[in-house]
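The complex appears here minus one protein chain, its other protein chains still in place.
Here is chain A:
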Amino acid sequence: MALASEILVTVLILVGTFFLFVGSLGLAKLPDLMRRLHAPTKATTLGIGALLIASMLWFDLVHDALSFHEVLIALFLFMTAPVSAHVIAKAHILRDAPTRATLPPAQTSGWATLEPHPADPRER
């Protein structure tokens, strides 16, 4: 039993490090900012997720000590990763004219980064 759970934890750690590595590789390899943004937002969630599950299993199965604060780390990652990616993309759109030229039109108004009024749709 102890051996089986150690093998399970090892596999999860290997999977996690693989996806973290791919995420970093993509960040270095892809040609422009918008494409580079894809690598760290996705590859790292599964990478970190697998490492956190490995950590929980390690304490729950091997050490018989209940551990679940890893869930919080995952939760915070899931909330912060999309927000920071969104802000980086907005900054890129604002500063990079060639990217701006490739944007499709929005439906009824301009994109918020380029046309920042009105601020809140509920205030109208």
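Please note the rule applied: contacts are C-beta pairs under 8 Å (C-beta built on N, C-alpha and C of every residue); 3 or more make two chains touch, one makes a residue touch a chain; residues count from 1.
Just so we're on the same page, contacts and distances are computed from a predicted model.
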{"item": "Protein name (UniProt record) of the chain left out of view, among \"ABC transporter permease\", \"3-oxoacyl-[acyl-carrier-protein] synthase 2\", \"ATP-binding cassette domain-containing protein\" or \"Na+/H+ antiporter subunit E\"", "value": "\"Na+/H+ antiporter subunit E\""}
{"item": "Contact footprint on chain A, counting only the chain that is left out", "value": "18-19, 22, 25-26, 29-32, 34-35, 37-39, 41-43, 45-47, 49, 66-69, 71-72, 78-79, 81-83, 85-86, 89-90, 92-93, 102-113, 115-118, 121-122"}
